[in-house]
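Of the protein chains in this complex, one is absent; all others appear in place.
Read from first to last, the chains carry the letters A and B; within each, the first residue is number 1.
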């Protein structure tokens, strides 16, 4: 059976690993290009780790979407955590409130073809990242 | 999407001479062309035994900020794969425009001719000319690289 969507509950580093591996499998079934697969796995890893680090619990969806002219892989990361106080700052390079390189979110934006982030203290954070795969 | 487009693009010829890979970029640099070039080049480095990459841009008359940034990214990828690289034959007009655009040139290795590149790689002590030194050359009227509006007019 071929599934076009994966959904992961993310609450620990173990969940992150599981999501990364499965997303990699999922992506390589859609596109055999190693770089595309690598970028999908890395994106899932960055977003899932952010969930664990800043929100504690959240979800990652990975799905294949056939648009009118193009096939894409969409990754959505959602949590109901404290939210990002200053999105512009968080999207800047080398900004980190967690003692790491601070390239996670801006890096994901560079890896992917579309990137959208919404965050506030009430609803938490939602990141949508899309990778273009190929023409239909 | 990128796949299909790159297929339609003119490929950059990659030749291996004396253990060095020479990429003669003779076409207009745009995002799709650069993406295809990058993939071909990195695979070649993985598959062949190469001691250095020579990026020959003598046939390129326009390099804007974006395509230069892409070239620099490719340079970093080459270096991550353990291989040296050098830019060869940057046109005077291109060099002048890059300076005007205020791009970061501190990490660029560049020489004027292919011979210089071989020498640079062969003798580890080879003299290194940087773009900053080269910039003394006045921009050639015919080779003016128009990058940003008025980039050259500011002169």
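To be clear about the criterion, a residue touches a chain if its C-beta (ideal position, glycine included) is under 8 Å from a C-beta of that chain, and two chains touch if they have at least 3 such contacts.
Methods note: contacts and distances are computed from a predicted model.
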Q.
As a check of understanding, state which of "ABC transporter permease subunit", "2-oxoglutarate oxidoreductase subunit KorB", "Response regulator receiver domain-containing protein" or "Anti-anti-sigma factor" is the UniProt name of the chain not shown.
A. "Anti-anti-sigma factor"
Q. Among the chains included here, which ones are touched by the excluded chain in the whole complex?
A. A, B
Q) Which of these, A:30, A:55, A:90 or A:111, touches the one chain of the complex that we don't see? A) A:111
Q: Using the definition of touch stated at the top, determine which of A:24, A:58 or A:124 touches the missing chain.
A: A:24
Q | Chain not shown, touching residues in subunit A | A | 13-14, 16-17, 20-21, 24, 34-35, 37-39, 41-42, 45-46, 49, 93, 100-101, 103-104, 106-107, 110-111
Q.
Under the stated touch rule, tell me which residues of subunit B contact the chain that is not displayed.
A. 38-39, 42-43, 45-46, 73, 76-83, 107
